[in-house]
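Note that one protein chain is taken out, while the other chains of the complex remain in position.
Lettered A, B, C and D in written order, each chain numbered from 1.
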Amino acid sequence: MTDAISISNAQLRFGETAALDGVSLSIPQGTCFGIVGESGSGKTTLMRAVLGLQKLDQGEIRILGNPLVHSRAALKQRASFIQPIFQDPAASLSPRSRISTLMNEVGTVLREPHAATHERLRVILNRLGLPPGVIDKYPHEISGGQARRVAIARALLMKPSILIADEPTAGLDVSVQGDLLNLLQDIRRSQNITLIVISHNLAIVRLIAENAVVMRAGKVVEGGEVGSLFGAPREDYTRELLAAWPSVTHSGAG
Amino acid sequence: MAISLRNLSVDYTLPQGTAHALRGVSLDIQKGEMLGLVGESGSGKSTVAFALMGLLANNARVTSGTATIDGRSFDLTKHNATAALRGRGMAMIFQDPMLSLNPVFTIGTQLCEVLRRRSPGSDRKTRVEMAEDALAKVKLSNPGRRMNQYPHELSGGMRQRVVIAMALLSEPALLIADEPTTALDVTVEAQIMREIIGLRDRIGCAVLLITHSLGLVTEYCDAISVLYAGEKLESGTVKEVQRRPGHPYTRMLFDCEVPIDRERHADASQNCFTVIAGDLPDPRQRPPGCIFNGRCDVSFEECAAVNPGDYPVGNDAGHSARCLRLQTP
Amino acid sequence: MSGLVVTLKRICSERDGRLGLAFTGFILVFALFGPLISPDPNAIDIKARFAAPGLAHLLGTDNLGRDLLARTSVGTRYALTLAVMIVVISSILGSLIGIVAGIAGGWVDRAVTAIFDIVNAFPPLILAFALIALYGKGSATFVLLVTVVFIPQFGRMARARAQTLRNLSFIEAERMLAVHPLTIVFRHYLPNVAGPIIVLASMNLPVVIAFEASLSFLGFGVQPPKSSLGTLIKDGFISINQSWWPTVAAALVLAIATLGATLLGEALRRVIDPKTAGAR
Amino acid sequence: MTRSQRTVAFIASRLASMVLTIAGATLLLFLMVRLVPGDFASVMLGPRATPELRAQIIHDMGLDRGMLEQLWLFASRAVTGNFGEDVVSHRPILDIVLDVIPNTLALAFSALTLALVVGIPIGVIAALKPGSWLDSGLALLSISFITTPTLVVSVILFLIFAIGLHWLPVAGAGDPGDVMDRLQHLILPSVALALGWVGYISRLVRAALLDTLAELHVRTLRAYGVSEYRIVGLYALKLALVPVVSILGIGLGDLIGSSVVVEIIFARSGIGSLIFNSIAQRNYPVVQACVVFIVAFYIVANLVVDMINALLDPRIAAGRG
Partner (left out) sequence: AGARTNPIIAVDADIGNLDPGNRVGTTEGNIIRAVCQTLVRFEPGKTSWTNDAAKEIKQISDTEFDFELNPGQMFTGGFGEMTADDVKFTYDRYINGDKNGKKLAYADDLEALKSVEVTGKYTGKLVLKHPSAALWLIGICDASGAILSKKAAEQLGDKIATTLIGSGPMVLKEWRPKEQFVLAANPDYKGAYKAHFDEITGKIIPEHKTSFLSYQAKELDFTAFDADQLATAKGLPDTKVIDIPGIDYTWIGINVVKGDLADIKVRQAIRWAIDVDAIIQGAYSGATSRAKTLLAPGLLGNWADAPLYTRDVAKAQALLAETGKTGLTFTFTCLNDATSLAVAQIAQANLAEVGITLTINAMDSGAYWALGAGDASKDLELTLIPYTSKFDPSFQTQWFLASQIGLWNWQRWNSPEFDKLHQEGLETLDKAKREAIYVNMQKLLDESASCIWITHGRNFFVDAAWLKPMFLPNGKDWQFEFFDKA
């Protein structure tokens, strides 16, 4: 089976900073893949490159075996199987459109009658535990947690086979965070989606991903199956990260 | 006791009505001790800090509360009650280092500004020296050069250190750190926390650390207070509270925390996360009984009617919680 | 329709909005119904020239004995129509051009900014003389001209906003859904650019009116016997020794109109912005 | 790159775009002015303009050459600052323009200074107590300043101070040797020109200041007990001035434009009245020279504004503003 995404030697510079400095990795279909690393290590940039929002200086990205092309037609085609969930959910919903409008846009793109879209949407909203009434609201009229779910709902409405979530739990309370992760897990189980989770929360990635990479300064420091990656890290940097992780079980150290 | 806050209640006036953001919250922090104030988002943690500092929003009103800081007592219901302490007895570190520094002034200028108030008589040169010294103390490389740099020329971690240096310069009796590391990554977070502890040890102040990460609290704090929907539900030493949570909410909160070494199902998609079902109550209309009643997994009939008092947990005098189940008949 | 009613209701719910509505309403009523309560604005009566305000002529008469109330009213109508037309056209065109430049980036952006710079570098009055001399006087020339002059202002603002928006995740989310670029421009860029543009537009209404007044003053205004606030101010200035009130009346109308427009514009911005609107 | 290198690069890129803009504006201007109907000879001489004389003057002005040749001539002259000779007076056009420029510059800068010196404090005062009666009052004042056209202000000032009270001189720019006299002649026109900008700047300062005061770094200063006056008057103001200064670039252009009206009413010689008369007379070479100066001035002013902003806000020079 071809990999969902494979990246070879991706390079990208912003002025003097090398945001991506020779990143190579491959993500098998139907699995969850974690990307961890400190702030500014290039995680978001990598995701934007995969989505076609950012052109690489060098290197190649293949999605389901096909090289990434920057044309509108290719974008249109890609949209049907790869979708992002951006870091700030409220900001990823157009603030001056009702949610129903945003959802209808998906229908338009898919050339699907609005009724059909709404039918599917109803099912998805229900699964995500959102009241059907949310679609008549503006993004600012719903809570942050709801906005995040709406963003997920919209992504799911495109029926993607690959979902990329950038910091899906940043800034959330533990309980809400758990809720959301359970939801993602649920989607994975039921839809056989390839899920890519970008996070700096090592503990979470460790639990939900099969494979993961650790990034630093635009490079992949270490990667592999999470069990061994977190259980027996080979690189100092990974060890350092794990050591710095404040965890309840390390109690009393202060 | 260095700092004690008694019976703090704060209301926010909104077009839809008055939100009671804090109801009768009391805290105690010893000199040289770090208290972790935890709670979900919106539980009122920042409001506590702002009420102490006198920096509440315009639509806020302190309806009751006194603070005793360094032996001096302040009636917080008065406007700007603690104004005299700002920069001299109290200092505050805010969440976002990107935004807590003025982008168009050099680090040096902003540090010296704090000193103007701290030591009014000093001349410019001594102030610069003191500021450089403070930068050196927070282990910022090349302090002399940093003084002439602008915030955007520094990384997030460096900026937060500058903010800590600022706190250092004001030599406060009480340092409030409101989510000082949420914007930073773990390695930097660890460093910053060590800086704060270093600062505390150097000047022997009391620290109020506001966070929603239990990990941080258990790792760095001496004591913990748990806030829920504007009410303090439990407080005690970190060890005690973690070992024997007195309130179901505290317990559930600890359960939700994901430890790095949690047991892992081989099929990653089978790993599940603990959650606390339900939502925060409406801050405008407090339901009778225990504030946590709706979401509690061990509540009983009485919980819906009786608002529990603060009961001691176990034998430890400092450990108490507001749960009817602790009520000794 | 109901949207309009809701918007009006919201505007009415704040003090500035009510004030703006009141002023604007007054001016509109004055412009529309002024002529009904006063004689023909173009009726010449040489014997009654420079009559002081009185019962026959509430605002007095001008150098040809024409009723100044009627002329002010007609002038207001003219000035407002023109100003609104210009501001609407230039704000829409400016926004679109600015958004396109902001989105496209690269050489398109550079070319557009350069053109904006060039147009801006010409003092508008001087551009006006040249264009009016070139195309002759008349409302159409004036509209064309001022539109050209004002487009860069709106364009710049829209461009700056679009550049910020371009990198915001909701725009990227739209792109990732392969939503049609035109839909993105009209549904997602335009409404988000609209707030400041509306405020700028309301601030520019008086500027346009004053601009017309200056042109009239320098002899490039409307063709007589039409009157505009500009020609009235000018006429008043020319005969300032005989009658100062046309200048004052026209200036007053101008002030009320612009005050109304400015207040209403700011209120409107608050109202159409769902964020601030929801907070009420 | 170091900070100074970045600043140099910043200025260099600004200079390059400045040259381009001037070139573009010159071309546009050239085409536009040439298309304007009318002929100089008839305007100057009226019925005396016989076809023979007219042809002669057209020849003297170089209008009988090919368009491209004219453009080339104009462009090459503009670069060297030599705009040829005026057909009427045979004076170098450069001299004619340079004669009047100091007057206009004095007017524009004094108006600008006035606008800043009065406008900024009003804005600051209004921002100190937003929503108060003082704020509302100042808002009304500012808006009425903005909305009263320069024209009306000029006329009213003129009537009150020059005619009614005899406090200030009515016409002209004053005796060149006498600084006091020049200043006296400057007062009314610059007030007339500045008033709208006083209102505009005060509104802008207020809005920008309120925005800035809501920013988190202000909270930091408050937390350290820095006095509200220092916060508003120093820390927030510097940041709030960035958008204000940006507007000034456009403002200077506007001031030069509005100076036409003011110069005519107060009978001051200046580039505004010169260009107005030259257009009326269809004296194209003078018009072109004037516009080149105005455009260059505007662009240089904008460059200066950018540099001031880069000084105010170091992020701009770093390319992040």
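Definition applied: a residue touches a chain if its C-beta (ideal position, glycine included) is under 8 Å from a C-beta of that chain, and two chains touch if they have at least 3 such contacts.
Treat the numbers as computed from the prediction; the structure is a model and nothing was measured.
For the chain that does not appear, the touching partners among the shown chains are C, D.
In the complete complex, the hidden chain is touched by one of C:Thr7, C:Asn63 or C:Thr141, namely C:Asn63. Only one residue in the set D:Ser89, D:Thr113 or D:Ser227 touches the chain that does not appear here, and it is D:Ser89. In the complete complex, the residue from D:Leu63, D:Leu105, D:Leu210 or D:Ala280 that touches the missing chain is D:Ala280. Along chain C, the points of touch with the absent chain fall at residues 42-44, 46, 49, 63-65, 132-133, 137, 219-220, 223-225, 234-235, 238-242.
Think of the hidden chain as still there; on chain D it touches residues 36-39, 41-54, 56, 85, 88-91, 96, 99-100, 158, 162-163, 166, 169-173, 176, 264-267, 269, 273-274, 277, 279-282.
The rule is short, and it goes like this: only the chains that are shown with their structure count from here on.
The greatest centre-to-centre distance from chain A, using averaged C-alpha positions, is reached by D. Averaged C-alpha coordinates put the centre of chain A at 52 Å from the centre of chain D.
One finds 47 Å separating the Cα centroids of chain A and chain C. The touch graph of the protein chains shown is a ring with every node of degree two.
Residues of chain D touching chain B in their complex: 215-226, 230, 235, 238-239, 242, 312-315, 318, 320. The part of chain C that touches chain A in the complex is made up of residues 168-181, 183, 187-188, 191-192, 273-275, 278.
Touching chain A in their complex are the following residues of chain B: 34, 40-41, 155-156, 182, 184-190, 193, 197, 212-216, 218-222, 238-239, 242, 252-254, 256-262, 264, 268-276.
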